[in-house]
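Below are the C-alpha cells for one structure; questions will follow.
With one protein chain removed, the remaining protein chains of the complex are shown where they sit.
By written order: A, B and C. Residues from 1 in each chain.
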Amino acid sequence: MTEATPVELMTIAGSRLLRDGGVVFAGVGAPLEASVLAKRLHAPSLTIVLEGGSIGPRMLPGRLPVSTNEMRAAHDAYMLTSINDLFLYGQRGHYDYGFIGAGQLDQYGNVNTSYIGDPDQPKVRLPGSGGANDIVSSCREVMIMTRHEPRRFVERVDFITSPGYLSGPDSRQKAGLVRNRPVAVVTDMALLGFDEETGRLRLDALQPGVTEEQVHANTGFELLVSDAIGELAPPTDQELAELRWLRDGITSDIPRTREVTSAP
Amino acid sequence: MTEATPVELMTIAGSRLLRDGGVVFAGVGAPLEASVLAKRLHAPSLTIVLEGGSIGPRMLPGRLPVSTNEMRAAHDAYMLTSINDLFLYGQRGHYDYGFIGAGQLDQYGNVNTSYIGDPDQPKVRLPGSGGANDIVSSCREVMIMTRHEPRRFVERVDFITSPGYLSGPDSRQKAGLVRNRPVAVVTDMALLGFDEETGRLRLDALQPGVTEEQVHANTGFELLVSDAIGELAPPTDQELAELRWLRDGITSDIPRTREVTSAP
Amino acid sequence: MKSAGDKRMSLAEAAHLVHDGDTVVGGGCCYSRTPWAMMLELLRAERRGLTLCRNLMCYESELFLASEAASKLVSSWVGIGLRWGIPKVFREYVERDPSIYEEWSHLSFGMRLMAGSMGMPFLPTASLLGSDLLDRTPAQHIRCPFTDQLLVAVPALVPDVALIHVQTADAIGNAQIEGPAYMDVECARAANTVIVTAEEIVPSEAIVRTADRTVIPGFVVDAVVEVPFGSYPHECHGRYEADFEHFDGYTEMVVRDGVAGVQAYLEETVHGPGSFAAFLDTVGASRLLERRRLARELVAA
Partner (left out) sequence: MKSAGDKRMSLAEAAHLVHDGDTVVGGGCCYSRTPWAMMLELLRAERRGLTLCRNLMCYESELFLASEAASKLVSSWVGIGLRWGIPKVFREYVERDPSIYEEWSHLSFGMRLMAGSMGMPFLPTASLLGSDLLDRTPAQHIRCPFTDQLLVAVPALVPDVALIHVQTADAIGNAQIEGPAYMDVECARAANTVIVTAEEIVPSEAIVRTADRTVIPGFVVDAVVEVPFGSYPHECHGRYEADFEHFDGYTEMVVRDGVAGVQAYLEETVHGPGSFAAFLDTVGASRLLERRRLARELVAA
C-alpha cells in the first residue's frame, strides 16, 4: 500500500467524524468521498444527501460524481426529489451534519467561495455558494474540509459567502443563525475545532508526522491551540484501500469490507 | 325525456357558462356536474381541476365522486398531485374559473358555509370553507351555483367564509382581493350577474317559465335588475340525456356525443 | 437524530409514540387514504386531550370528540360526503362550544403545514383576505417587503405527531404514495414524530428501483407498521374503494342515537374486536375484496 497523499489523509480524517445513523449533507469532492467512505466502513446506516435531490445514494466505485446533481450521485438512492425539497429538509432541522469545502476561510470559520479581492473590482471570480451558504445556515453540525495553505487560511475573508462565527458567537446569534453551529475544520495537516467563547479556530489534533509549527506556518492568522493537542491515527490499510477503490474502481490486495445495508 | 328538475336546470345553465379551452376549479356536486357536462358537450378541451389534487379527470358515468378527493374524482386524470400544489396553481393565476356552491349568500355575493347565527353561539354549524375561500380568492372568474331559496339569499350573511364583493368593489380592493372577481350566480330560477359599480347582484336572465316576481319572492334582499332581462334557453334533450347518463350511468334513447380528447 | 434502522412495529407499539395532550395531524383527505387503523388504535389506547388536525375531516372528527380522545379539532371542512352531510355529533359539540373547533380554508391550513415542513415560522398567502375566518384564527395581515402587496401570514403548524397511511414503505420508513399525495408529505415533514402505516412493507431494493417515487424519506420517520386495508372503511387509491354502505350504517346509528350511536360504533369496531385485524375479520374477506374490484375499475394498473 503506497503512502497516503495529503488529500487522502484529509478525507480519511473527515470520514471518521461522521457517526453511524446520522444524516450528512455533503458537498462534492473530498466531503462526499469522506461520507461514502464512512458509510462503507464504520457508519453503514449513515444517510448521505446531495444537493441535486439525492437521498441515501450508494456510489458506484470508480464512478464517483463530478457534480452532486448527476446520475452518478443518484445511484441506488432511496429517494430522488427536488432541490428545494432537499434543502428544506435541512432548514427544517433534519440534517445532523453539513460537510463542505472552502476556497478561502478565516479564523472564525467564515468561508469565501465568491470573490478574491474587492467584490466590486475582483481579482478572481470563484464558483459561488451553490448550496454551501444554505448548508452552514441549517445543518446541525457544520464541518469544513480544505487543504491547509496560507492562501486559504486568511485573517479575514474578502467576502463571506457562507458564515461561520462571523466575528464571534454573539455576532452569529445576532445575525439570526441560532439553530446550528460550525464544529470542525479538517485539513491535510490538522483537525481544528472552534473555541466556544470566541468562535475562533483552535488546533485540536495533528495529522501524523505534522508539527504544530508547520500548521502555524500554513495558517494566515493566529490559530488558538488546544491544551492537549492530539495526534490523528494514521489511515489504516483498509481505509486507504477502500478510498482508492471508491475513487478508481480498481481493487487492491486488501480485502474490502462489504457495505452493510440497514434495510431488510 | 322527462322534464328537467330544478337542479338539472341549474346545472345545465351553469355548464353553458364554461368556455372551451379554459381551466375550471370545480366544487363537488352541481358545479362538478356542470363542468363535466360542459366538457362532454361544447367544451372538450376544458380542463377540470379538483381540490384533492386531480387535474383533467374524466368521470366514469354512474360513478361521479361523492367527495372531490376520492378515486372517482381522479379517474383518467392527466395529473394527480398534492392539495397545496393544486391550490397554488390557482394562487399563481392559472385557473380561469372557480365554480362553487353556497350554503348562504348575500347581495354582494359573500358566501357563508361556516355558521348560521352568531359564530360565538351558533344555531347551526355548517361544513366550512374547504377550498371555497381559496377559490374565490384566486380563480379569475368566480361563479356560484345554488338553489334559489329565501333562506339562502339573505341581506347579509352571518359569517363571510368566502368573500364576494364584501360591501362593494372598494371594500374588496381594500381587503387585498385585487386579482380576480365574482362574475355570476347560477340558480334554478335565474342567472345573476354583478353590477360593477356597486358589486351587488343583478338579475340578468330567467330560467324557462320563471317570472321576475318569483325570483324576487325567493330573494331575501333587493335584487338589482338588468335593463334587458333575458331568458335562458331550455335544456336540450342532448344536455338532459348526457347529464342523466353521467349521474346514473344508464343510457337513454338520445344518442350521446362522444367526448373529444384534445390530445393525439 | 432519529434511528436509521428497522422501525417496524405493531399499531399498539406505535400508539405509545402519541401522548395525552399532543397535537396530532392525520394524512389523507376526508375519506381518502385516511390513517384509519392508526386513529382507531389511539382510541383503543384511550389517549386524551389531543388536538386533532386534518385538512378535510370525515367522521373521525366525532369519534375523537365523543370518546374524549380529542378536546380540539383543527380543519377547513368537516363532512362525510355529499350523501351523508355533516357529522351530527360533531355539529352538536361545536354548536355547544365553538371554541373547540379552529377553522381555516383548505389552502391556508395547507400553508401552515408547508411552513412547518420548511422550518419556517410562517408563510404568506392570498387566501383568507376579507373573510371572517381571518378574525377567528391567529392569522395576520402582512405586507410584502418588496411590493407592499397586502397578504395574510399564517403561523406554522408543527404537530407533535403525524399519522400517515401509504401504499408502500420499507422498514426504515422510506415511503411511496400512489395517486394524489394530498398533504401527507407536508404532514410528515412538519411533524416532530411520524408514524407511517403501509398497505405493504417492501424491501428497500424495491424503493431504490423507484427512488423518484419516494416522497417521505426514512430520516423523518419514527415507526413503520404494515396494515393491509389500513384505511378501511375509507378508501386507499388504487387498492380499495370506500365502503359507502358502511358509512350508511354509521350515519344511521348516529342520526338515531347521537353520542350513544358513536359509542356503539366504537364498541363494534374498536373495543369489541380488540385489534384492527379482528375488526377486518368482522367485515369479512369478500366485502373487502369487492372493494378491491371496484378500485380496479377506477384506476388502471
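Here, contacts are C-beta pairs under 8 Å (C-beta built on N, C-alpha and C of every residue); 3 or more make two chains touch, one makes a residue touch a chain.
Predicted model, so just to flag it, every value in this text is computed and none were measured.
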Just to confirm, in the complete assembly, which displayed chains does the hidden chain contact? A, B, C
Per the whole complex, from B:G29, B:G56, B:P182 or B:G220 the residue touching the absent chain is B:G56
Contacting the left-out chain: of B:A4, B:V23 or B:L64, that is B:V23
Consider the whole complex, including the chain that is not shown, and state which of C:P138, C:P203 or C:G284 touches that chain. C:P138
If you put the missing chain back, which residues of subunit C would it touch? 119-126, 138, 140, 142, 144-147, 149, 151, 153, 155, 177-181, 209, 212-213, 300
On subunit B, the omitted chain is touched by residues 20-23, 45-47, 55-56, 74, 76-81, 88-94, 96, 138, 261-264
Interface with the undisplayed chain - residues on subunit A: 28-29, 51-54, 60, 63, 66-67, 69-72, 74-75, 80-84, 87-88, 91, 114-115, 119-134, 137-138, 159-163, 166, 171-172, 175-177, 179
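The definition used in the following text is that only the chains that are shown with their structure count from here on.
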Most distant chain from subunit A by Cα centroid: B
Ranking A-C and B-C by C-beta pairs in contact puts on top B-C
How many Å are there between the centre of subunit A and the centre of subunit B, using C-alpha atoms for each centre? 57
Whole-angstrom distance, CA centroid of subunit A to CA centroid of subunit C, is 40
Distance from the CA centroid of subunit B to that of subunit C, rounded to the nearest Å? 28
For subunit B, give me the residues that contact two or more of the other chains. none
